[in-house]
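Everything on this sheet refers to the single structure shown next.
Of the protein chains in this complex, all but one are displayed in their positions.
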Amino acid sequence: MVQGTAMERRGDGTWLLVTPGPLDVGAIEASLRDPLAGGICVFVGTTRQVTGSKVTEELRYEAFSEMALAEMGRLAREAQERWPVLRSALHHRTGTVAVEEASVAVGVSTPHRSEAFEACRFLIDRLKEVVPVWKKEVFADGRTEWVQPGR
Amino acid sequence: MVQGTAMERRGDGTWLLVTPGPLDVGAIEASLRDPLAGGICVFVGTTRQVTGSKVTEELRYEAFSEMALAEMGRLAREAQERWPVLRSALHHRTGTVAVEEASVAVGVSTPHRSEAFEACRFLIDRLKEVVPVWKKEVFADGRTEWVQPGR
Amino acid sequence: MVASPPVTVRLFSVLKDRTGMAVIELESGGVPTVAAALTVLGERYPVIAEYRRWIRPAINLSYADEASPLSPGDELALITPVSGG
Partner (left out) sequence: MVASPPVTVRLFSVLKDRTGMAVIELESGGVPTVAAALTVLGERYPVIAEYRRWIRPAINLSYADEASPLSPGDELALITPVSGG
């Protein structure tokens, strides 16, 4: 799988990143600080070793990076329209992501905590529906399989 | 206000901290990594500068630290009973917390994302109800006021 | 005759500010319950009587209630409405 290079976009209090490197949740949280914020909610998706009877060795992610950034930007704007989002961040890793490592991290800051949870949940749910990223499971027995929800 | 010293407890996948020092969200997130986790949710509460017409200069937190640790431990266990929580962290800062800085951070890791959001929300909501910590608002005009919900 | 250890009362936040006290020791024989301790304290410190309806008592780091018995050596904390987070 091609590793690719990082693509990044910042502006309007939004930090978008598609990168083959590890995700930095501390930096994401720092980027969300805002004098009008009372709450920050961050969700991080990590590679899980066991799903039912299957043992995952690692995940390999492929992204259509330019469009992934564009879709993530659209989601950030949609969240801003629905909740009083002050800042947001959507980061996705590409390439091989080992067990326990982070493939995705999204976060928002808002004046109060309810809306932080709601907007963060919205971003990760929608990201999984529309952002053009695909994962291939690599199982402990050596088999590999593209994950294709609904297919 | 007395600054106090840090009190910490670790065990059962739970990291509890009451500290006069800054909170380290990167370290919290790292502590939540688990091979069985698919999702990590972290909530961070920060000092908001503006509430209605009031301008906050800083918040000053006082904790009954020994009991705060005990209550945070009970909340972590209660979350473990209600959701498949793998690891959790509850950290609260004491003393002066400037605008944009974090006073509280709670996080959990779980196999799937829904339960991570639910358990994290439960922990911060209950923490605000039962953990013996009090904040004093210091307004820009120099007035101070203990925040006493329901009083 | 050896004296029983006292009940140690701990105050925080507004009660500590307004009484000027962080710790008060009560002779344990006179305060068999939390309610009795609050009455004794309220007579000595009017602000404790004023706040009594909002105080959640805690004994030895766990929430209790006014009917809870106190034993010599117990630590009684007067928890006014919390505002952490």
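Every chain is named by a letter (A, B and C) in the order it is written, and numbering of its residues begins at 1.
Here, a contact is a pair of C-beta atoms (placed from the backbone, for glycine too) under 8 Å apart; a residue touches a chain by one contact, two chains touch by 3 or more.
Computed from a prediction, not measured in an experiment: that's the story for all the values here.
Enquirer: Counting contacts across the entire complex, name the shown chains the missing chain touches.
Expert: Counted over the whole complex, the chain not pictured touches A.
Enquirer: Could you tell which one of A:42, A:99 or A:133 touches the chain left off the display?
Expert: A:133
Enquirer: For chain A, which residues reach the chain that was dropped from this view?
Expert: Here the touching residues of chain A are 45, 61-64, 66-68, 70, 92, 103-104, 124, 127-136, 146-151.
Methods note: only the chains that are shown with their structure count from here on.
Enquirer: Based on CA centres, what chain would you say lies at the far end from chain A?
Expert: Measuring from the centre of chain A, the most distant chain centre belongs to C.
Enquirer: Mean of the CA atoms for each chain, then the mean for all of them together: which chain is nearest?
Expert: Most central by this criterion: B.
Enquirer: If you average the CA atoms of chain B and of chain C, how many Å lie between those two points?
Expert: The answer is 26 Å.
Enquirer: Averaged over CA atoms, how far is the centre of chain A from the centre of chain C? Could you give it in whole Å?
Expert: 49
Enquirer: Provide the list of chain A residues touching at least two other chains, using ranges where the numbers run on.
Expert: none
Enquirer: Two or more other chains in contact with one residue: find those residues in chain C.
Expert: none
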